[in-house]
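Read the structure below first, then the notes.
Note that this is a trimmed complex: some chains were dropped, and none of the rest were shifted.
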Amino acid sequence: MIANHLFGACLPTFGNCADRYCLSGYGGGGANMQEMLDLARQVEGLDGLELVGNWHVNDQNIRDVAKMFSDRGLKISMLVPDLWTQAKWGKGSLAAPDTPTRRAAVDEIKKVLDWAAELDCPYIDVWPGQDGYDYAFQADYLEAWKWLRDGLIECADHNDKVRLLVEYKLKEPRTHCFVNGAAKVLLLLAGIDKVGVLLDVGHAMAAGENAPEAAALLASYGKLDYLHLNDNYHCWDDDMMVGSVHLVEYLELVYWLKRVNYQGWLTLDIFPYREDGVRAATECHQWMEAFFRAVDRIGMEAIAEVIKQADACTSSQLVRKALSL
Amino acid sequence: MIANHLFGACLPTFGNCADRYCLSGYGGGGANMQEMLDLARQVEGLDGLELVGNWHVNDQNIRDVAKMFSDRGLKISMLVPDLWTQAKWGKGSLAAPDTPTRRAAVDEIKKVLDWAAELDCPYIDVWPGQDGYDYAFQADYLEAWKWLRDGLIECADHNDKVRLLVEYKLKEPRTHCFVNGAAKVLLLLAGIDKVGVLLDVGHAMAAGENAPEAAALLASYGKLDYLHLNDNYHCWDDDMMVGSVHLVEYLELVYWLKRVNYQGWLTLDIFPYREDGVRAATECHQWMEAFFRAVDRIGMEAIAEVIKQADACTSSQLVRKALSL
C-alpha cells in the first residue's frame, strides 16, 4: 500500500530489461514468472502485478498463473492485451490499415477481457502503441480515428465484470501514436462511458503535458481509473524510478489525486535496465510515501489556499516547506 | 489568393518586430497603420489583414481603420481581442483567478465581436495566451476549465454576425497555457457549436502535434475555421516563414486541407524580426502556391491511394515526386 492505495508493478520490473541495442537484456531479475513473483514479494508494500498477454499469460498457463499469484498473496492488478509484442501488430492493431488485423485486435481484447474476469482482475489496459504512423502520407487520420472508436465500442460491452482502459502515449514504438494525450483520449472516448483511461505519468510528461493537470482533467471527465508511475527527462519515455527528476510535479500530482479522490492503484511502470528490480521498486515506494506524507504535512486546505493565490512565490515557499528544506 | 483561398497576414508582419531583448524592435516596417497597409499591398495576392485590439484598433480609430482598408481594397480577415498585450491580463483573461478580470475579458470579447460586425469582419480570434500558469501549485485546473467554458458560452451568443474562434498554443507567454492542443480545444468546445477553432500551424508543431493530423481532426469535428501559417524548429513558436523547415509536413497539410474541403483563409502569422516584411510574406505566398501545385500535380486520388498502402517507402517516393526531385 501507499497511503490508502493498492501498490503494484509491471512484472518486467523483476525480469531482465532489454532495449534495441542489448536485445538479450541487461541481466538480473528472475528467469521465469515464479522467480519474478518471488522477487516482487520482497518489495515492501507491493500488493499486485500487471501481466502482458503473450509475454506472461496465455491460454495454456492462465490457471498456473492464477495459482502462482494466490500462493504468494499477490493480486493481478491489470492484464494488458498483447497488441504490440509481435510483428503482426507492427502496422497497427485496432487501427491497422487492414481489416483482418483490426478484427484480430478486437478478438484479442475480448479474449483478455474474459481472462481478466476469470482471474478476478478488474481492468485490462488497451495500449494502442502500434496504432499510429512513422512518416508523412502514411496514415488516414480520419479512418484511423473511426476504427479506434468502433473497436473500442465493440469491446466495451463484452464483459461487464472488467473495465477496459485506454493508455495514451505520444510516440514509441511509432514516431506518432494516434492516442497521444489526455485530451485526445477523452475526445476519443466521448460517449463511450464504459471505457476508462490509464494515465501513465511518464507518458504525460513525455507528451509535454503537466501530469497533475492531466490527472485533474481525466478525473473531471470521470475517467481517471488507474495510474502508471515512473519518471523521465521529458521528450522520451525513459521509464525511470519515481523521484529521479520531477519531484515538484509528483508532489503536485499527489495533491490532485487526493483532491479528486482517486481511489485506484498506484502501479509502477519502470524499466530498471541496469538496476536491481526489487531495490528500484522499493525506492519508488519510498518516494511515493514521502510525497503523500509531504502533502499531508501541509494539509489539503492549506495547499488549496496557496493555489487560489496564483502567486509563484507563495507556491515556491509551499514546495520548499513540503520538502522540509 | 492562394489556390482558391483568401490570403491574409497579421498586420505586424509589416511593422517593427520586437522581442524581449530588443524591445524597440529590429527596425524596418511601417511606422503607422497607413504605412503598414501600404506595404501589405505590395504583397502579391494578399487579400486582407488581421488586427489586434488595443495595438491596432480601438473605439477611437475604428472608422478610420475601416476607411484605410476599403481605400486599399483590403479586407479585415480577423479581429483579435486584446487579452494579452497589457499587464492587466498578466495572470489570465477568461480564466484569470479573480472575478473582475474574467468579467473584463468577457466584456472585451463582446466589444470586439461588435467591432467585427461593424467592420464586416467574419471572425474574432480568442487566444487565451495568458490563461495558464508558470509554476506548480499556481492554478486550479478544474476551476480554470470551467471559467474558460463559461466565458466562451457567454460570448458565443453575443453577435450572430461574427463567429468566435479559439486559438490554442502549448506555451508562451505562460510556460503552460490551458488551451494547449487540438484535442484540448475540441474537448473545451464540446457542445458549444457556435464557437470554432483557429489552427496556427506553428502552434501545432511546437505542441508536438503533426499539423496535418491536427487539421483533419479539427475538420472532422466541424471546427477547422481558420488557419495561421508559419514554421518553426519545434519546441518553440519561432514564427518563421512558410517553407523554412517543414516542407513535407506542409505538403501533407495541403493535401488534408483539400481532402476536408477547407474553404477558409490562409493567413500568415510570422514575425519577420530581421527580414523585410513584404519579401517575407511574398516568400510564404510562393511556397504555399508551390505546395498546392505539387498536390495538384500528383492528384488527390493518387495520394489517397498511397496513404491507403501505409507503406513508408511508397510515401517517400510520393514526396520526392511531388517536389520534382
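So that you can tell them apart, the chains are marked A and B in the order they are listed, and the count of residues begins at 1 in each.
Assume contacts are C-beta pairs under 8 Å (C-beta built on N, C-alpha and C of every residue); 3 or more make two chains touch, one makes a residue touch a chain.
Just so it is clear, the model here is predicted, and its values are computed rather than measured.
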Query raised in the report: What is the copy count for the full homomeric complex in this file, when 2 chains appear in place?
Result: 4
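By our rule, only the chains that are shown with their structure count from here on.
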Report task. Round to the nearest whole Å and give the separation of the Cα centres of subunit A and subunit B. Result -> 35
Report summary line: Per the touch rule, the subunit B residues reaching subunit A in their complex are 91-92, 97, 133-142, 145, 170, 176, 180-181, 183-184, 186-187, 190, 207-208, 210, 212-213, 216-217, 220, 248-249, 251-252, 255-256, 303-304, 306-312, 315-316, 318-319
